[in-house]
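The other protein chains are all here in position, but one chain of the complex has been omitted.
Per-chain residue numbering starts at 1, and chain names A and B are given in the order in which the chains are listed.
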Amino acid sequence: MLDTAPVRRKLVEVQGLRMYFPITAGLLRRKVGDVKAVDNVSFDIYEGETLGLVGESGCGKSTCGRVILRLYDPTGGSIRIEGREIADAAQSDLRDIRPTMQMVFQDPQASLNPRMTVAAIIGEPLDEHTTLSKAEKLARIYELMDAVGLNRNYANRYPHEFSGGQRQRIGIARALALNPKFVVCDEPIAALDVSIQAQVVNLLEELQDRLGLTYLFISHDLSMVRHIADRVAVMYLGKIVELAPRDDLYLRPLHPYTQALLSAVPEPDPELETQRRRIILKGDVPSPANPPKGCNFCTRCPKVMDICRTVDPAFREVEPGRFTACHLFSQSNETAGQTAAAEARQSIQQGV
Amino acid sequence: MLTYSIRRLLIAIPTLLFISLVIFLILEMAPGDPLADQPLTVPPEVREKMRAALGLDQPAWVRYLLWLKQFFWTEPLHLVDSLLGTGFADPAGRIVSWQFRAPAMDIIWQRLPQTLQVVGLAYLVGVIIAVPIGIISAYRQYSWFDNIGTFVSMVGFSVPTFFTGVVLIIVFAVNLHWFPSIYDTTLKVTDWESFLKQARQMVMPVTVLALFNASQISRFMRASMLDNLQQDYVRTARAKGMGEKVVVLRHVLRNSLIPVVTVIALGIPTIFGGAIITEQVFKVNGLGQLLITAIYANDLPMVQTLTFIFAALTVLFNLIADVLYGVLDPRIRYD
Partner (left out) sequence: MRLKSALLGAAAGIALAPAAFAERGADGHLNIIYWQAPSILNPYLSSGTKDVESASMVLEPLAGFNEKGELFARLAEDIPTLANGGVSEDLTTITWKLKPGLLWSDGTAVTSADVVFSYEYCTHPEGGCAQAARYEGIQTVEALDDLTVKVTFTAPKPNPYNAFVGSTSPIIQKAQFANCLGAAAPQCTEANFGPIGTGPFTVTEFKPNDVISMAANANYRDPAKPAFATVTFKGGGDAAAAGRAVLETGEFDYAWNLQLAPDVLAGMEAAGKGKVINAFGTLVERIEMNMTDPSPSLAEGERSTVKHPHPILSDIRVRKALSMAIDRNLLVEVGYGKAGRPTCNLVPAPEMFASDNTECLTQDVEGAKALLEEAGWTDSDGDGIRDKDGKKLSLLYQTSVNAVRQDFQALVKQWWSEIGVETELKSVDASVFFGGDPGSPDTFQKFYADVEMYANNFDGTDPEPYLSQYLCDKIPGPDNGWQGENINRFCDPAYDTLVAELAKTGEIEKRAEIAKKLNEMLTKDSYVVVPLVDRGRNSAHSNTLGGVVLNTWDSELWNTSDWFRVK
C-alpha cells in the first residue's frame, strides 16, 4: 500500500461506529431493546475517492451515512472528519464544520422544502454560513445552477414545478453551495428514471473531478456503484462484511454474502447471462432488533460453520487493502480461508 | 386566483339559496309555536290575532319569498341607508323579530361586539397558546410536556364547557370572589378602572372557551408538525447546517401551519355563531344566546336570519381557507 501510491490523506475516519435506536413498549414507553441499525462499523474514506456503500434495503447503509454527518447522534464509536472528532460534538459546535460535509438525498421531492424557491433552497446555507452580500449570493446561486445544469431562469420556481432529475440537480447544487469536501450521496438516483440516473451520476462524477470532492456513495444498485466507486463496502445487518477496491471486489468477492449479492447482478450480455449462476440465499434477513448470535450472516450463509454461530468474526484486513469479517479468513482457519477464496475465485471465473 | 375566487363566489349563490330554503323548511316543519311562551291565560281569539300580526296567516312560500326579499334587498338597502343617510329602504319591510318586534339585524349588530369580544378573544387566545404548545409537543414528542399537553387537551376537548364554566364560577366567583359570575354587558370601557373590570369579567368565559379551542387546535398543530418533522427536507435543512431554531421555525413550522391555518380559518364562523353554552353560563348574551333564546321563543325570522348568516359565513370562510391554502402552499394553484 505504501509503495503502490502516494500517501493519500484520510478525510473521514470511522471507528467502531454504533447507532442503536431504542425500542419502547407499554404504557410508559419503557425501553425494551435496541434496533442495531449500525453496529460497530469501521472504515476510512480517502480524500478525492468515492467509497461505495452497498447492501440490501434495511441493512443500515442510509443510517450509516446520516450518522457520519451527525444527522443522528451515534450510540458509540468515533467519527473524524479532517482529523476532527465529531461523534460526540454538540450540534451547535457542529455547525461550523457542516459546510465541509454535505448530503444528497434519495427523494429529491421530499428533501426540498416545498415552500421555498430554488434560489432560497440553494441560498439558505449561504445565509447561514457566509457573509456574502445579496448580489454575491445570487451570483453564487447562478453559478451553482450552471454547474448542475439548471437554467438560471428557474431560480424563482418552486420544487414541485420541476421533474425528478431537475430536482435532484437542485439537491446537488444545494449540497455544493458551501464548497464541501465530503458529500454523502444517499441513494441519489434510486428515485429517478433509468434514463435520468446516468445523467445524474455523470454529473456527480464530473463535479468530483472539477471540485475534488470525496463521496460516500450509498446505493443498492451494484452496477452503478461499480461505475462510480473507487472502493466498495458491503453492509449486512448493520455491519460491514467486506471492504475492498472496486475491481477486486467485483472480480473476486471474499465474503459469502458479497458473493451472493454479486451473483444476483444481471449480465448485460445475454450469453453470459444464461451461464450466470445465482447463489440463492435462504430465509429472511433477521431483525436488526434481534440479530443472531455469532456472525450476523450465519442464519443464511451457504458456507456456515459451527464457529459462525458462536463467535462474531472480526473485521480485519485479509489481503492488502481488502477487509472482511468472516471466519473463513480468520487466522486460526487460514487454509480454510484460502480454499474458500480460491473456491470463490473459481466460482466467479466460472461466472465470467 | 381571482377568477377562481369569483367563480367560487358565483357557485356559492345557488348553494346559499338552497341552504336558506332548507333552513326555512326545517323551521317550518319543526313543531312549536311563536306564541307558546305566552301564558295560558291569553284567550284563543287574542292568540289568533297575534298570529296574524306576525304574518303567520300567510302561506309558507309567501313567507319564504318575503324573507328572501327582506334579506337580500331591504336589509342591504337599509345598511346603505344607515351608512350614507339615504332613504332607499322602507323600514316596514325589514326582517322583524317576533319576540322583540324589532328589526332582527339591529339586534344582531347590537350583539356582535359582545360575541366578538369574548368568543373572538377566546379564539385568538386559544390559537396563540395552541400553536406553541403544538410545536413543543411535536418537537419533544412523548416528553413530559407532550404528555401533559395531551392530557390537558383531552380534558379541554372532552369536558363540556357548561361543566368547566360552572366549576370556574363556583371556585372563582362563589368561593374566592375573584371574578363576577354574571357578565355585565352595559359596562363601557372608558378608563383604566373600567378596563380592569372588563378584563376581570372576561377572564372566566375566555378561559373556558380558549381551553376548548386551544385543545383542538394544538392537536392539529402537533399532528401537522409531526408530519413535517419526519420529512426529508427537514433532514436537508439540518444537513445544511441550519440551527435548530431555523429548522423548526422556518422549515417545519411554516409548512405545518398550512393545514392549521385552514383549520383556524374554518373555525372563524363559529366565533360569529357565538358559543351558545358558554354565553348562557356566563350570561354574556351575545349571538349564541340570541340564537338559543330565539329558538326557544320560536322566533322564526330571527332564527332563520341568524342561521343563514352563519351558513353564509361558513361558505365564505371555506372559500377563504381554500384561497389561503393557495397563497401559503406554492404547490396548489387555482387557475
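Here is the rule we go by: a residue touches a chain if its C-beta (ideal position, glycine included) is under 8 Å from a C-beta of that chain, and two chains touch if they have at least 3 such contacts.
Keep in mind the model is a prediction, meaning the values are calculated, not measured.
Chemist: Report, in label order, the displayed chains that the undisplayed chain touches.
Modeler: Contacts of the unshown chain, counting the full complex: B.
Chemist: Just to verify: which one of B:Gln99, B:Asn213, B:Asn255 or B:Thr314 makes contact with the chain not shown?
Modeler: Among B:Gln99, B:Asn213, B:Asn255 or B:Thr314, only B:Gln99 touches the chain that is not shown.
Chemist: Which of B:Ile23, B:Ala89 or B:Ile169 sits in contact with the chain that's absent?
Modeler: Per the contact definition at the top, the residue touching the missing chain is B:Ile169.
Chemist: Which residues does chain B use to touch the chain missing from this display?
Modeler: Contacting residues on chain B, toward the hidden partner: 31-33, 35-54, 91-92, 96, 99-103, 106-107, 110-111, 169, 173-174, 177, 180-182, 184-186, 280-281, 283, 285, 289-290, 293, 296-298.
The rule is short, and it goes like this: only the chains that are shown with their structure count from here on.
Chemist: Where the centres are mean C-alpha positions, what is the separation of chain A from chain B, in Å?
Modeler: 55
Chemist: What part of chain B is in contact with chain A in the complex they form?
Modeler: Per the stated touch rule, the residues are 142, 231-233, 235-244, 246, 251, 254-255, 258, 328-331.
Chemist: Chain B touches which residues of chain A in the complex?
Modeler: Residues of chain A touching chain B: 29, 66, 69, 71, 91-92, 94-95, 98-99, 102-103, 105-107, 110-115, 124-125, 128-129, 158, 160, 171, 174-175, 178.
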